[in-house]
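Excluded from the complex is one protein chain; the other protein chains are retained at their positions.
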Amino acid sequence: MPTDFPQSYRLTGVRKLTPTVKAFEFAHEFDFVPGQFIMVWVPGVDEIPISLSGPNQITVKKVGEATNALHSLKKGDYIGVRGPYGNGFSIPGHRVLLVGGGVGIAPMKALAQYGEKDFTSVIGAQDKTELFFRQYFPGLHMCTDDGSAGEKAFATVVAERLLKDRKFDAVAACGPEVMLKFLFQICEKANVPAYFSMERWMKCGIGVCGHCSVDPTGWRVCKEGPVADGTVLRNSEFFQYKRDQAGREVEL
Amino acid sequence: MPTDFPQSYRLTGVRKLTPTVKAFEFAHEFDFVPGQFIMVWVPGVDEIPISLSGPNQITVKKVGEATNALHSLKKGDYIGVRGPYGNGFSIPGHRVLLVGGGVGIAPMKALAQYGEKDFTSVIGAQDKTELFFRQYFPGLHMCTDDGSAGEKAFATVVAERLLKDRKFDAVAACGPEVMLKFLFQICEKANVPAYFSMERWMKCGIGVCGHCSVDPTGWRVCKEGPVADGTVLRNSEFFQYKRDQAGREVEL
Amino acid sequence: MLTMEIAGLKLKNPTILAAGFLGTSASILKRVADSGAGAVTIKSIGPEPREGNPNPTVLCWGEGLMNAVGLPTPGYKNMTREWAELKDISVPVIASFYGGSISEFVEVAEAIVENKPAMLDVNIGCPNTKKHGAVFGKDPETAGKLINKIKEVAGSIPVMPKLTPNTDNMLEVAKACVDNGADAIAGFNTWGPGMVIDVNVRKPVMGFKTGGISGPAVRPLMVKGIYDLYEKIDAPIVAVGGIMYGTDVIEAMMAGATAVEIGSGIHYRGIDVFSKACSEMEAWMKENGVKSLEELVGSAH
Partner (left out) sequence: MLTMEIAGLKLKNPTILAAGFLGTSASILKRVADSGAGAVTIKSIGPEPREGNPNPTVLCWGEGLMNAVGLPTPGYKNMTREWAELKDISVPVIASFYGGSISEFVEVAEAIVENKPAMLDVNIGCPNTKKHGAVFGKDPETAGKLINKIKEVAGSIPVMPKLTPNTDNMLEVAKACVDNGADAIAGFNTWGPGMVIDVNVRKPVMGFKTGGISGPAVRPLMVKGIYDLYEKIDAPIVAVGGIMYGTDVIEAMMAGATAVEIGSGIHYRGIDVFSKACSEMEAWMKENGVKSLEELVGSAH
């Protein structure tokens, strides 16, 4: 049987977590490392990279055509999946600060759940309705842009404070690239190793097309990534520019 | 790497055993059951079925174009081999009478060497110069057509006598089909199960072309064979007719 | 549950033994029928006895076979006993045949027709001899004329040309065949041909140097071909190429096939590949609430 070919499975559960985010469960369990992703085929529409939030679970924010189509699917419908791909989180040390922003909370949930570390967590969103999966995060600090739940602050601000207060062996994070940009500066200042799940436009997902590779090293988000550490992030295109579907450079 | 594709190995040894028979050793050991064969590619000439007389050894009689070409090869030359193919000998009981006629001695040598049974052996050839591998056969009875070595008799005659003298659980044999024809009658009369290595024209060697299949069951010499027992031999085309390279029936 | 009808043939299931596999005698055809095939095909019959190419003639190079058997045949004149025994076979027996000229094709067809096979499979796609096979399958005009002549002698026996995929004209050839009365179209004979060189020996390995490619490696190419045929021609289609599993059969049907042939699958899954594929199809049909195969034909378009 093919390995890197989309296999179709029925959705066994679809749950609305926020007005824009749904969790989808399917009839197949991946043996995976938190931080790894799969390519999700929405039949007839598109195929997109999505992190595993559990062995048989993805958690997806509605942002465009493919994610909209996915959100319209119901229990019993088929999706195609292949993977798991990428490196996943491999974090040295024990005391880890988890930071999840927006739908970036999804992969951090898998890490919190299966990561076997001494986690302290920060999850942030625009407002109360967009926070989800809070029950999975140990030592949780919530924050929202409007203060409707938890602290009224950016996740980066909360993280900075925590890093000052206590000693952490590492910071693991996923979220919008601008959030990660500031968080990385904070980590560098605090001299704590960063492990960030990054995104670039993906076509093949298996390391052959080059579309997701980043300057100046040619590091492939789909293969060596998506989790980047400081050696990858420093002096790279990350936090500066990326390439669009045609391969043109666009500012972050 | 391909499995059913000829792999070329150098000949590591070529030994003349008789005026018409040579043993060839090559730089690869097959994990095999005595009675199994390989397809031997003589580059640029032909590919022919040959029983393994050892894990890295074949023993071949010069009879035509391919075997002549094989006989002209020297240590260091390449041949291609694929396999091992077929069932090999799987003999119930313990006391086994081995019968090898002509170059049919070759596969019986492998059985004598690795078979782990209580063997009594009969090997026969035209004359003294054509007997080989005698050192491998326990309880050996030799015979030649002209009496130049051992008894002056056909191997079938010696076998018949032995079967009368003692009790055997089975007879295992390889040799010219006419010899096997008489030996089978002897076995049937003595009520001893027969296990004979049979030959038919082979093209694919892997059970797909049908060329080696026999009437009336469609038993494939290359796949279910080459070792046939009484249920296969009885009321079959064996000892009566066979098919040539074009598929035409020819008398034995 | 798996019954299908194609060009008047009623099949208990849509899996047919492909020409050239195990079709050398009545006894082995019977064995294949007993292993679950919905129909069986006699190895291509030619006008005169022919030994075929020197070995190696059939090799497995990984996810595919490579063959240049070269159409060995006892010749149609030497098959009297074989035909008599074919009567015992419980499923339709299809006769594949070839010739080196249109008149040879017709000569062989005439002789075969007397023995009343269930269908004539016209081999115009074999890449493994210089004079026969694919030379008749690359030019629409030649192919059309050939089918026309064969229809004249075929009487009520359906005629199915088996195409070569190795031509820009594949669809035009199919159309010419259908326009000239072909009752079904089989796609495809082997791909390429290909070649493998042994680097130590520095020679092509096959006795014929090259060999047509079949087996799982060609399945995506077959599916695309069937998909195109379904959109272009108005005749039932038999899919051939790399089919091994029940879902492969269903895939070919969704692309447009009414039945399929299985050849190389015998190597990968054994002689009972037919019954295995059929149980897999039944399991899939249950799981997906499909009652009859007919509703699947062309459903991916």
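Annotations
Which chain is which? They are A, B and C, in the order written, and residues in each are numbered from 1.
Just so we're on the same page, contacts are C-beta pairs under 8 Å (C-beta built on N, C-alpha and C of every residue); 3 or more make two chains touch, one makes a residue touch a chain.
Please read all numbers here as calculations on a predicted model, not as lab measurements.
Of the chains on view, those touched by the hidden chain across the whole complex are A, C.
Interface note: of C:217, C:233 or C:277, the residue touching the hidden chain in the full complex is C:217. Between the chain not shown and the residues C:78, C:115, C:200 or C:275, the one that touches is C:200.
Contact between chain C and the absent chain runs through residues 61-64, 66, 138, 166-169, 191-197, 199-200, 202-204, 210-211, 213, 216-221, 223-224, 227, 247, 250-251, 254-255, 284, 288, 299-300. Although one chain is hidden here, its contacts on chain A can still be listed: residues 2-6, 8, 39, 41, 43-48, 78, 80, 82, 202-211, 213-218, 220, 243-249.
Convention: only the chains that are shown with their structure count from here on.
With steps allowed only between chains in touch, the distance from chain B over to chain C comes to 1. For chain C, the chain whose average C-alpha position is most distant is A. Note: centroid distance chain A to chain C, computed from Cα atoms, is 50 Å.
Put simply, the C-alpha centre of chain A and that of chain B have 65 angstrom between them.
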